[in-house]
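The complex is shown incomplete by one protein chain, all other protein chains being positioned as in the whole.
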Amino acid sequence: MSEGSASGVPHLPGMEVRPVERNVYEVQIGPSHPGSGHMRIIVELDGDVMVRVDPDIGFVHRTMEKLAEGRGWIKNIPLFERMAILDACNTTLPYVEAVEKLLDIEPPERAKYLRALLCEINRIASHLYGIGIFAVFLGHSTIYMWAFGDREVFVQLAEDLTGARLTHSYPVFGGVRRDIPDDFPQNARKAVRYMRYRLDEYAKIYLNNPNIRKRLEGVGVISKTKAAELGIVGPNARASGIKYDVRLVEPYEAYPELDFEIPVFEEGDSLARAWQRVEEIKQSLNIIEQAVDWLEKHPREGFMHDKFWKTAPKLYKDVYEGNIPYAGKYRVKLMPLFATLKVPPGKAAARVEAGRGEIFYYVESDGKEVPYRVRVITPSFRNVIAFKYVMPGHRLMDLPAIYGSFDYFPPEWDR
Amino acid sequence: MDMVTAAKVFSDIGWGLFHYIIFYPPVYQFIIIPGLVAALVVVVFMIWFERKAAARVQMRYGPLEISPRTGGAPQLIADLIRYTVQELIIPSAADFFAFIVAPNAMLILSLLPMVAVPMTSISEYWPIPMGYSLLIAVALSTLAPIFTVVMAWASNNKFSVLGGVRESFIIVAYELIAVISLLSVVPLLHTFNLVDIVNYQMSGIWLGLLNPIALLDLFIAILMSTSGFPFEIPDSETELVAGPFTEYSGLIYGINMGGGYIRRWAFSVLMTLVFLGGWAPYRPGPGILLGYFVPSLIVVVKATIVMAIMSFLRAVYGRYRLDQALSLAWEVLIPLAFAAFGISVAEAFFGVHP
Amino acid sequence: MGGGVREVPATAEELQKSLLEALKDYKPQVEPVKGYIDIVVPVEHLVEAAVKLKELGFDHVISVGAVDYIAKKQFKVMYHVTSYLNEDLSKFMVSLSTYISRDNPHCPSLTRVWLSAELQERETYEMFGITFDGHPDLRLLLLTPVVAALKPLRKDFVVKEESDNIETDYEAFESSKWW
Partner (left out) sequence: MPAKPEIKKVPRATFLGRAIAGNIGALTLGVKYFFDPNRITLLYPHEYIKLKQGYRGYIVLIFDKCISCESCARICPAKAMKMVSVNVKDKKLNKVMKKKYPVINYNRCIFCGLCVDVCPTEALYHVPYHDLVYLNMNDMILNLEQFQEQPEFVTSKEGVPVTYVFDEKRGLVKVRADESVKQEGQTGQASGGENK
């Protein structure tokens, strides 16, 4: 295989011709491959064992950082949430927080709870998506369908709250765009109870299924020090025993006041990573209950920073209270100055624990209507490196078991 | 001298055609029941059932839109037509002869065991003399999977070759299990004759009850041989696009896709006869209807139920890793198969034999 | 940030002071930023400062980023680091940054110090054309060679976008030109 492949092939721009060692069988998993999703993994096989793994990413790169330099501050929110639309609130929240730091404002209490609420709904949806994709990698189509079907419950909750299924554009500078509808608390509690009992069934048919356990146990083990060295994030790092969660180390929004646990597993294998997500869903369900209780008890005021709401005309309050029949209810209208917002010069960074891990924004302003520079680091991007260093030594059939356990999402890591 | 009328000639020819070609049991069994036609009908039903069963478990409907009243049953017919008229692409780098011949050979050889199985106890309708029919059927059943490897090699594709290598690993593993567990009934009954085996079970004691380990072993071996879940390893689509069938398209891909099911069908019929009582509790009566069609229908229904159970596993399991499946086969199932053989010997020793 | 009150063993100011003390051999500077601590060292001391920070417990890189200051003809390369294993340090983000010249930009690679910087340095290499000396595997990551040659994140690469003009005349609007 190794000799003949390079000969007689014209050298086109962008084409890479390199020798392959003898006795090594190179397989390219991807880019348009059922198991991969617009990402290529170049695997060199010795027999059935992978000896070299080179993740080749960038097939859905959209230059978000460059596009952000040409758009107004608020227009970047719908842009950035397209990195991971199933995790939209978490993905845009650090950007909003960083800009709020530059504007020197802090959202009021109710807005913080609303943001945390949507963040957790998104986190559950994102984890369910990850579980589903992972399951179909292992050939377990039932959990794939179940996870996607049950994700619909939380997508529906998000739709009730924000008016859009996935692209919520929910947090804006200084506040949020909607308040919870009247029937939201009872729906949310039903969804929480449903999901709790569903998770037991997931464990029964999937995680405790001997077939799946055998595939995952002891596969792709990452030790605590190795995880820290590779800098992998989120549930994957916590499954290796790292007690790091932005909600824990640098609590943002309403998280300092909420009572929940950060589950940590110490095994560091694919099975631990799968269980990690289940445990995190359980904690997110707790948070949703607490946030909904808080929102129900407290009066409906303080959903937007005074800077943007104090001068609002009476019509804005009418729209919020639902006095205008065609306009809906509990909508927080934006002041026209949002359209031409200018942010004071400065540099700010913010991080948030998104579904797949820590998401980081560096925002620099030079006082204009558009950002000077926005740097985004998404969790999936930081997890890619693990493929390169964890997969070698495993068998080819372990590739999906490791790849899926990291909860990949190419649009997110390509940005 | 009799008058040779045209009518008599034609009726003689017709009778000859019917008697020696259409209802000549080896041909009939191979072509109609339980061979090609029955297999195709069952496979079409089974693929539909597999999709519907998985869909029921998975919060959805499965095939429906083509005919909501029947639950989308004609969907597979439509798929069949689509495969038939689809363009057949043969890669220029593939070995043309082997690429075309291997799938067809696999299809034919998958059904070859059918010429050795009896569908009734009346000797008039036996396809071959039944003395060693179990041995012959088992031997014929091992021919087909080699052509999967040939297909993989002929495709000249990396994924195909990897899938073919996996297939050959699995062939070696499952064949021994299947053969030993099928033959474990021989010491018990002192016969290779399938009719005798079924006749013994007429008493109501199915051999599956006498030797459940052999039944379980055979069940798993069939799953392995036909790459059913949880052993869908050669064409595991997440890392090898479609395994040995990656380069196939159109009708030949359809043959490949059905090939596994047809092999499963052949094994299910064998399993029904040996372990699940064949046409028991029905005693074949006189005449072709009561003596042939009714018992063969019973066998077909039983074998279909076996296949349905196998298909349902798709909704519950993922797939094992290759080395795990192999170690399961070599370390667990083959000792179990020998144990089943031992159980038969013990049962024969203690006089379970009639 | 956030509304909650946390009791922390060290505030960001204290940490900044102690970091400046620890890095004082490498001429550190501090820039006013929000949400993290920005320490700027000269490019020749970058590796040594990184080694020192790693000894202090900052064990992984969150982000490797660059900013193009085209007016000053400079790039600023930033390594945002924090700690996984030392839970007291996890609260803080520290940026170790350096200014390098905009023409023929070279920067020492910190992949040997922090393995987690490997892919991100590759990204910065293709987006800005900054060569990281000593990187074990400096190849393109996201872009094709044709696009990477344009160094897309530099400020002198301008994305051709539709103008911000929000007005249009009625006839042009109805024509099919406007997608």
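A, B and C label the chains in the order they appear, each numbered from 1.
Throughout what follows, a residue touches a chain if its C-beta (ideal position, glycine included) is under 8 Å from a C-beta of that chain, and two chains touch if they have at least 3 such contacts.
It should be emphasised that the depicted structure is a prediction, and the values quoted were computed from it without experimental measurement.
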Remark   = Cross-chain touch to the chain not pictured, restricted to A:Leu79, A:Ile105 or A:Val221, is A:Leu79
Remark   = Of the candidates A:His305, A:Lys333 or A:Arg415, the residue in contact with the absent chain is A:Lys333
Note = Contact with the hidden chain, among A:His61, A:Arg177 or A:Arg373, goes to A:Arg177
Touch list for subunit A against the chain that is not drawn = 71-72, 74-79, 142, 149-150, 152-153, 156, 159-160, 162-164, 167, 169, 177-178, 181, 186-187, 190-191, 193-194, 198, 201, 203-206, 208-210, 213, 243, 245, 247-248, 251, 255-267, 271-272, 275, 279, 313, 315, 319, 324, 326-329, 331-336, 338-340
Message = Take the complete complex as the reference. Which residues in subunit B touch the chain that isn't displayed?
response = 53, 55-57, 59-61, 64, 312, 315-317
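As a convention for this text, only the chains that are shown with their structure count from here on.
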Ask   = Given which chains touch which, is the overall layout a line, a ring, a star, complete, or other?
value = line
Inquiry  = If I average the C-alpha coordinates per chain and also across every protein chain shown, which chain's average lies closest to the global one?
reply    = A
Note = For the pair subunit A and subunit B, the C-alpha centroid-to-centroid distance in angstrom is 47
Note = Between subunit B and subunit C, the Cα-mean centres are separated in Å by 63
Request  = Starting from the mean Cα coordinates of subunit A and subunit C, work out the distance between those two points in Å.
outcome  = 22
Query = What residues of subunit C sit close enough to touch subunit A in their complex?
reply = 1-6, 31-36, 38, 59-63, 65, 67-68, 78, 80, 84-85, 87, 90-91, 93, 95, 114-116, 118-120, 127, 141-146, 152-153, 157, 159, 161
Residues of subunit A defined as touching subunit B within the complex = 25, 27, 29, 33-35, 48, 135-142, 144-146, 149, 205, 209, 211-212, 214-215, 395-401
Request  = Would you mind writing out the residues of subunit A in touch with subunit C in their complex?
outcome  = 13-14, 57-58, 61, 63, 65-67, 70, 97-98, 101-102, 106, 109, 112, 224-225, 227-231, 237, 242-244, 249-257, 346-351, 358, 360, 362, 364, 372-373, 375, 377, 381-382, 384-385, 389, 414
